[in-house]
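For reference, the structure discussed in these notes is given below.
Shown here: the complex without one of its protein chains, the others still in place.
Chain naming follows the written order as A, B and C, and within any one chain the residues start at number 1.
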Amino acid sequence: MEQVGARKERGGAVIELENVAYNYGGGELLSSVSLKLAPGSFHFLTGPSGAGKTTLLKLCYGDLLPTAGDIRLFGRSLAEMDRNDVALLRRQMGVVHQDCRFLDHLDVAENVALPLIVSGRDVGAYAQNLDELLNWVGLTHRSHALPPELSGGERQRAALARAIILSPDVVVADEPTGNIDWEMSQRLLTLLVELNRMGKTIVVATHDLGLIRAAKALVQARVLRISNRRVQLAGADL
Amino acid sequence: MEQVGARKERGGAVIELENVAYNYGGGELLSSVSLKLAPGSFHFLTGPSGAGKTTLLKLCYGDLLPTAGDIRLFGRSLAEMDRNDVALLRRQMGVVHQDCRFLDHLDVAENVALPLIVSGRDVGAYAQNLDELLNWVGLTHRSHALPPELSGGERQRAALARAIILSPDVVVADEPTGNIDWEMSQRLLTLLVELNRMGKTIVVATHDLGLIRAAKALVQARVLRISNRRVQLAGADL
Amino acid sequence: MRALLSLPKSIWRRVTGAEAQSDRVVPPSGFTAQLTLFASAAMAFLAVFALALSLASGRLADRWEADLAAGATIRVVTPAGQQDAQVAAALRVLDTTAGVASARALTAEEHEALLAPWLGEGLDLSTLPAPRLIEIEETADGSFDPAGLRLRLAAEAPGAVLDDHRRWREPLTRAAGRLRSLGWIAMVLILATTGAMITLAANVALAANAQVISVLRLVGATDAYIARAFVRRFTLRAGLGALIGTLFGVAAILFLPSAGSSAGILTGLGFAGWHWFLPWLVPVLAAFVAFIATRASARRTLGGLT
Partner (left out) sequence: MRALLSLPKSIWRRVTGAEAQSDRVVPPSGFTAQLTLFASAAMAFLAVFALALSLASGRLADRWEADLAAGATIRVVTPAGQQDAQVAAALRVLDTTAGVASARALTAEEHEALLAPWLGEGLDLSTLPAPRLIEIEETADGSFDPAGLRLRLAAEAPGAVLDDHRRWREPLTRAAGRLRSLGWIAMVLILATTGAMITLAANVALAANAQVISVLRLVGATDAYIARAFVRRFTLRAGLGALIGTLFGVAAILFLPSAGSSAGILTGLGFAGWHWFLPWLVPVLAAFVAFIATRASARRTLGGLT
């Protein structure tokens, strides 16, 4: 029930965009974007502010529907899915939102455990997992704080922890290091690389070229750049 | 009426912390912090995530009251001020909040003009000013969008524009470049430097060491680092 | 108000098991909760009164109806010696009149009771040559013809005068009927208002929680899961509020000082027999209205948010 058409075609792409276009009602923001993210690949997404990085990521996790073209997630076309399918799909995709949002009435630990709660899993069984994760992102001492009491960087780390608690097949992170110092971003990067080595597909939107350079030293990452409404593979200059 | 004890003592500090301590009810976050920011100075504030940069800035613009010690803004002690005084004080301090918040029912231009509106100024008289500012931060084409329709970087630029529209004496910016690409952060930096040359006092919290290095090439900036609950002047290693 | 609101809150926590994990994902939304509780309590309180009013005027109408069911009366005014004969003659005429179900001469006691308010009690009618009265009960279709009957009586019992009560009964029963329908209309209005109020409160809550909904969606909650949390909460709140309001309403009616028997409508403002069962339907109905209203509003909101 939870595996929405999960990787039937082992060799196929996890996320596949075919001739996708998108606009928010005004001028075209993205047009004829075709992409194939293979399982286990590591991608960076860059481009100037307002180019459409967040938009493209939202298309990739089914939060927006393309105005033209087709998107296939785990081999299944988004156009064929209903809301329920998308909800189930989300359980296989960990998402770090750019303005990481939380439930402000639940504490950090509960927020991180939220994907377990809404998918009806027994949170108790994941307790150790949760503790380790919180420790990893350095939030153990803040685990009973409410989200509005977190610092900017703490929020981003909590959002990352929440995104990966279900051990999803795909991790999509939008500017995960915008508010984090260099040292902490190195740790997050290491975590993402580790996940990637476990076979997860990783997509990270960032404007932090330093992060990309650092990643390239650790993993075979492709860099996609949005410019002029197209997505291009960035050259070796990065 | 609007000049709350404005720089009576020309030689004095604009922002002065004396033996300030702060905690959010738990353990001490900052203790015995003493600082003097002279008019026209340019300061960076760094430190690891969760060290208290945002907290220190909030103390500096009167959003939080110190648990011990005294804070003087424009030569006047915060302890002596009531809410109304703080409100008037804010009109002389442009603040860029870390999670830049807007009024979601007003468009970008109106949000940027908000300080004019709440201080009862005639927005019409500032129209050209507003246009130039929007152009400067590259938001002219988005000026009629609602804040939730902005990209992360666009939000930060709008927040900066809002902070400086009243041409305040002090600009306090908390991670203003967290979501902005390198090129755009250079532009913001240039803008801040320009303001500083006009005599404004600038305080920027950031974890972006690149930004600090770039600034040092342009202006005589001091770098403050929070570590172990203290604020120290960072060495030449930066 | 504090006390009123803190009690339901603690009951509320138990009833809903607010600590249950799946319910915690929706924030407690303090003021909206209080608003819903308060609004449905107030409305239930009013509904109980309207219900009591309807039932009481129903009973009043029935009583007036019964009191005047005789439909018509015949007064036999003759010299004392002839009264019995003329009464008998009139009764014979009535026996063969279409539309008359039964006819009966009032006994002396009944007659006395009727006149007591005006002539004083302990009056001995036999000392007064007062008229004798015959009560006529019409058939259900009420189709007897007063004019024809008058003619026949004139011939056979000249001292008998037909007095048609319908001119008394009709306006009275009409008035009671109107009071009753006023009560029902008030009930319907109150329920509709409650429904509208709860729908609005649910909409306020849903609108205020747009961000909560988007977070829940982000982490893979289905719409059914999200809607359920809101619907359950509002249904229980509305039901609980209405229960409190009903309790207060019933208590108020119970302890309403009862007037003397002469104060018709007011004394009657209570429940009788199985009618005591009816006010308890108010919270059930309120919960049901809240359920429908919140579900519709949750579906609309969830459908509207991308």
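Quick note on the criterion: a residue touches a chain if its C-beta (ideal position, glycine included) is under 8 Å from a C-beta of that chain, and two chains touch if they have at least 3 such contacts.
This structure is a prediction, so every number in the text was calculated from the model and none was measured.
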Practice item. Would you mind listing the shown chains in contact with the chain that isn't displayed? Key: B, C
Revision key, fill the gap. Of C:V188, C:A207 or C:L281, the residue touching the omitted chain is C:A207
Practice item. Write the list of subunit C residues that the hidden chain touches. Key: 1, 30-32, 34-35, 38-39, 42, 46, 75, 77, 114-115, 117-120, 123, 128-131, 161, 163, 168, 170-172, 174-175, 178-179, 193, 196-197, 200-201, 203-204, 207-208, 257, 259-267
Revision key, fill the gap. Absent-chain interface residues of subunit B come out as 63-64, 83-84, 87-91, 95, 97, 101-106, 110, 114-115, 117-120, 123, 162, 166
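As a working rule, only the chains that are shown with their structure count from here on.
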Exercise for review: Select the chain whose centre, defined as the mean of its C-alpha atoms, is least distant from the mean of all protein C-alpha atoms.
Suggested key: A
Check your understanding: In terms of C-beta pairs in contact, which two chains are most connected?
Key -> A-B
Check your understanding: By mean C-alpha coordinates, which chain is most distant from subunit B?
Key -> C
Study note, to complete from the structure: Distance between the CA centroids of subunit A and subunit C (whole Å) is 62
Exercise for review: Please report how many Å separate the Cα centroid of subunit B from that of subunit C, as a whole number.
Suggested key: 67
Practice item. Calculate how many whole Å lie between the centre of subunit A and the centre of subunit B, each centre taken as the average of the chain's C-alpha atoms. Key: 31
Review point. Which residues does subunit A have that touch at least 2 chains other than itself?
Key: none
Check your understanding: Where does subunit C touch two or more other chains at once, residue-wise?
Key -> none
